[in-house]
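Every protein chain but one is kept in place in this view of the complex.
On to chain A.
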Amino acid sequence: MIHTRASEIAVMNVRWLCSTTLRLVKKNKLPPRPKFTKEMEAQCEEKFLHGGRGPGGQKINKCNSKVQLKHLETGIVVTCQETRSRESNRKIAREKMALEIARYLNPDSSTDARTEALQRWVVQGKRAKEKKSKLKYAKHEEERQSKQQESLRRDAAIIESL
């Protein structure tokens, strides 16, 4: 028992060494999004933009609810009108702001860890797809050749029988 287990481990190690040195990115295990903290909330000024002049209230039926967040210290401004709901727009704006602040605090890297991981995940998916299609065509090619040989052999058999 012990022997087999040890050999199994040995095999696994070998396989690990043989595979790509770059760890694969998993979509469900991405680095976390930058968090919007309570301190940030205090540093931010929130505004709701509804297109200024003209009649309001019952006279007009505007569906847009644009939320604008301004980080007073750095002057970063983000807006959001992704959804029709003001509440979810406020949430999304806060996520965006946290991302922008993380980028501001870490200007060397062009993007944050999560975006980078996501980009790698996309590339990885593309590579996997390429590999899959290559394998598929190789298999098709093989099948075709074996069929050809089969028919050749059959022809040869017929000729021989004649």
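Everything that follows uses one rule, which is that contacts are C-beta pairs under 8 Å (C-beta built on N, C-alpha and C of every residue); 3 or more make two chains touch, one makes a residue touch a chain; residues count from 1.
Keep in mind that, in the parts below, contacts and distances are computed from a predicted model.
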{"item": "Per UniProt record, name of the chain withheld from view [\"serine C-palmitoyltransferase\", \"LSM complex subunit LSm2\", \"Ribosomal RNA-processing protein 42\" or \"peptide chain release factor N(5)-glutamine methyltransferase\"]", "value": "\"peptide chain release factor N(5)-glutamine methyltransferase\""}
{"item": "Among A:K26, A:K47 or A:K134, the residue in touch with the chain that has been omitted", "value": "A:K47"}
{"item": "Residues in chain A touching the chain absent from view", "value": "47-48, 50, 52, 55-65, 81-88"}
